[in-house]
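Supplied in C-alpha cells, the structure appears directly below.
Apart from one protein chain that is not included, each protein chain of the complex appears where it belongs.
Then we have subunit A:
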Amino acid sequence: MRAIVFDIKRYAVHDGPGIRTSIFFKGCPLRCVWCHNPESYKAGIESICRSNRMGNVDVADETEIGKTYSLGELISEIENDQLFFDESGGGVTFSGGEPLMHIDFLEAILKACKEREIHTALDTTAYAPKDKIDRIINHVDLFLFDLKHMIDKDHISHTGVSNKSILENLKYLADKGREIIIRFPMIPDFNDSEENINLMLDFLNQLPKKPAFHILPYHRTGQDKFRRFGIENSMPDIPSMKEEDTEWVQNLFRESGYKVNVGG
C-alpha cells in the first residue's frame, strides 16, 4: 500500500498543538478557487520544470511534484521528530489535498501513529461519506475542520462540491464528542458576508460543545503557485486580507463564547 505525498513539512507550528510534522497528501475532490496548494489538486505525480539559481546563472531542471511512500517509509519520516513531539506536546498532522481520499492508507497510518503514542491531527474538508469518517474517527486526536461556506449554492460555485455531507460530518463528529478546531478560510467577497458568518455561528451554536474557531485570512501565496505549476486560475487578483479585516468576526465569535485564533 502506497500513497502520494507532495510535501512533508517539519517544525509545523500552526497545524495543531506543539511542534508537528505535517504530511500533505496529493489529490483533492474540491477545487477551491483560493487554494494555496493547487499542486495538490491532482492525485498523480506530476512533472514540472523549475530553474535552479546559482548566483546569476539559472540551470533548468526537471522535478516531480509528489512522491510515493509506503506505510513504513512515511512512519519513519514521522518518527524522525518524535522527540520534538514529546517535548512540545506536538505530533503529526495529515493534510492535503484531502487525506480522506487515501482512506486505506490513512486509516493504517493513523493506527500506526497511535501505537507509537504520537498525537494525530487531521486537516480535512470532510467531504466524504460517513463510513470513511467511521474508519478513522477513533484514531484522530484532533480534527482541523475546514468550514468554507454555509450556503450550498455558493459552496458549489467556489469549491465545485456541495457542503451537505461536510455539514453532516461536522455534526456527526461533534455529537461523538471529538475534539474539533474549525478552520475558516476567510475569502473576500466569497464567504465574508454577514449572512454567511451568522449562519455559521448559528450552526456551530447547535453543536453539543463549542469547537475552537480559527480564522485563516486569505493569503496570496496560491496565486504564484497557480502560475508556477501552470494550473488554470479563476481567483481574481486581489491583495491578501489584513488581520484587522477579520476583527468583527473574531469579536462576534468571542462574544458567543468561542476560543478564537487568527492564522491557525
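Definition applied: a residue touches a chain if its C-beta (ideal position, glycine included) is under 8 Å from a C-beta of that chain, and two chains touch if they have at least 3 such contacts; residues count from 1.
Note that contacts and distances are computed from a predicted model.
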- Note on the structure: In UniProt, the chain not displayed here, chosen among "Metal transporter", "Glycyl radical protein", "Formate dehydrogenase subunit gamma" or "Aspartyl/glutamyl-tRNA(Asn/Gln) amidotransferase subunit C", goes by "Glycyl radical protein"
- Could I get the residues of subunit A that touch the absent chain, sorted low to high? 9-11, 13-14, 18-19, 52, 54, 57, 59, 61, 80-81, 83-84, 87-88, 90, 221
